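Every protein chain but one is kept in place in this view of the complex.
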Amino acid sequence: MAEKLKIATTSLGGCFGCHMSFLDIDERIIDLFDLVEFDRSPLTDIKHCSEYVDIGLIEGGVCNSENVHTLREFRKSCKVLIAVGACAINGGLPALRNFIPLEECLAESYLTGEGIDNPQIPSDIELPLLLDKVHPIHELVKVDYFLPGCPPSGNAFWRFITDLAAGKTPTLPYDLVHYD
Amino acid sequence: MSENTLTIDGKPVHFKDGDTIMEAAIRAGIYIPHLCHDPELKPQGNCKMCEVKVNGRNCSACTFPAAEGQKVLNNIKELNENRRIIVQMLFVEGNHLCPGCEKSGNCKLQAIAYSVGMMEYRFPLIYPKREMDTSHPDILLDRNRCIFCEMCVRAGREVDGKEVFAISGRGIGNHLIVNSPSGLLKDSLLEVTDKAANVCPVGAIIIKRHGFEVPIGQRIYDKKQIAEVSVATEKVLEEKVHG
Partner (left out) sequence: MTWSESKQEKVLAIVSKHEIRQTRLLQILREVQDEFHCVPKNALEIVAAELGLARTKVEGVVQFYSLLSLEQQGRFHILFSDSITDQFQGSRELMDYLSAKLGVKPGQTRSDGKVSLGFTSCTGLCDQGPAGLVNGHWLSRLNESRIDRIVDLVEREVPVSSWPLEFFHVEDNIQSPGLLLQSPIDQGEALKQLVREGFEEIFMEINRSGLRGRGGAGFETAWKWRFCAEGPEDYSGSSLVDKNERFVVCNADEGEPGTFKDRILLNSYAHQVFEGMTVCAGIVGAKQGFLYLRGEYLRLRPQLEAILANRRAKNFLGKSILGRNGFDFDIEIHMGAGAYVCGEESALIESLEGKRGVPRVRPPYPIDRGYLDQPTVVNNVETFAAVAAIAAYGGAWFATQGTDKSKGSKIISISGDCERPGIYEYDFGISIAEILMDCGAENTLAVQVGGPSGGIISGKEYHRKLAFEDLGTGGSFMIFNKKRDVLEIVRNFTHFFAHESCGFCTPCRVGTTLLKNEVDKICDGHATSLDLVGLSSLAKFIKTASHCGLGQSAANPVLGSLSHFPQAYKDRFKDVVFEPGFDLDESLETARRMSARDDPWAHLEQ
């Protein structure tokens, strides 16, 4: 039997909805384990990618400095990088803040907003800093494939990954392509 | 007397005197992708989605006059690739957040993007800052989603007999403006039954309180491709308007 494909997954500025939807492949997950093994992923709680990973699935857009580091680690390790879901592809709903200056966002949240006690901007060095704008991941790294949807359905995940595992360029039939 | 026949992708199509290629195609039940064309409105040719090859030359099907013996190419790889670029341009130009849009599933931009297999944006996003107008009791104007097809502009003038919308600005700074003293929709002549209020191919002009009425899976383009939907509805309209 051929060696199993290594898959890593993560959510940057996302809601983990894409990960939930991935699990909608239901019992096919048993078949999936015949094809792949999971590397870094919230599903395994492995914190960093192995040196070589075959497929990286990125959910969410790039909102802060930590997202940048994570995305770069994935790009470095993964042979094939896939932008999964609306946020990774176009920033998604978190990108709504792109229309408000970051200065105002932070001020509203931490300084001047309703009910704020002891107003201050958190400054612990462990906290990632926010980027001026939320970016889709293709503006930061080269992306190999895009799997649209909010979230993409379990069937779309299944089709995409089985195509890749079979060495094919993944394609989706009409009813599996949607942006919402 | 001429035979009044041209071919589209090799298929003979009859046309009437004065027809554009688009009108002949619609009558013949052939789909040429388009976003700014409606049989009831004067063709304008701004979206460039309907670009076809006429005897080897690129032309907008919606404005180019049909003529005897034209060999029109429509559903070919090169043109469909161009169409994919156009939808990608429209997506990065505005703020099209499908998951939060009431028009999703019924949106022509989205449907064409599906049908040309748009999986990604290709270009960096522009994220323009655009105004919303929520003032009208029944109609919402969200400029974030406007694609400058000018259908609402023309529908107001040509069908409703009212001057409601217009394009202002220049180039990438173009924006839709509303004809009222305050510049707001509530003070304009627009009514919920007007064609201008219902013609928007995207979610820029929508009727309030009807969002998300139809469940996912049953919306217009959930199962049917835009080619099928468009041919079915526009053929009837075309024959009603131009015979």
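Descriptive notes on the structure:
The first chain written gets the first letter, and so on, giving A and B; residue counts start at 1 in each chain.
Keep this in mind: contacts are C-beta pairs under 8 Å (C-beta built on N, C-alpha and C of every residue); 3 or more make two chains touch, one makes a residue touch a chain.
Bear in mind that the values here come from a model prediction, so they are computed numbers and not experimental data.
Residue-wise, the contact with the chain that is not shown comes from B:Ala166, picked out of B:Ala28, B:Ala166 or B:Ala227. Considering the full assembly, B:Asn174 is the residue among B:Thr7, B:Thr134 or B:Asn174 that touches the omitted chain.
When the missing chain is restored to the complex, the residue among B:Asp38, B:Glu51, B:Asp160 or B:Asp194 that touches it is B:Glu51. Although one chain is hidden here, its contacts on subunit B can still be listed: residues 17-18, 43-49, 51, 58, 60, 63, 65, 82, 85-86, 89-90, 92-93, 122-124, 126, 147-148, 163, 165-174, 177-179, 181.
Contact between subunit A and the unshown chain involves residues 65, 68, 101-103, 106-107, 121-123, 125-133, 135, 139-142.
By our rule, only the chains that are shown with their structure count from here on.
Averaged Cα coordinates give subunit A a centre that lies 33 Å from the centre of subunit B.
Partner subunit A is touched in their complex by these residues of subunit B: 91, 95-101, 104-105, 110, 113-115, 117, 119-121, 124-125, 127, 129, 216, 222-223, 225. By the touch rule above, subunit A contacts subunit B in their complex via residues 83, 86, 89-93, 95-96, 98-99, 133, 135-136, 138-139, 143, 145-148, 150, 172, 174-175, 177-180.
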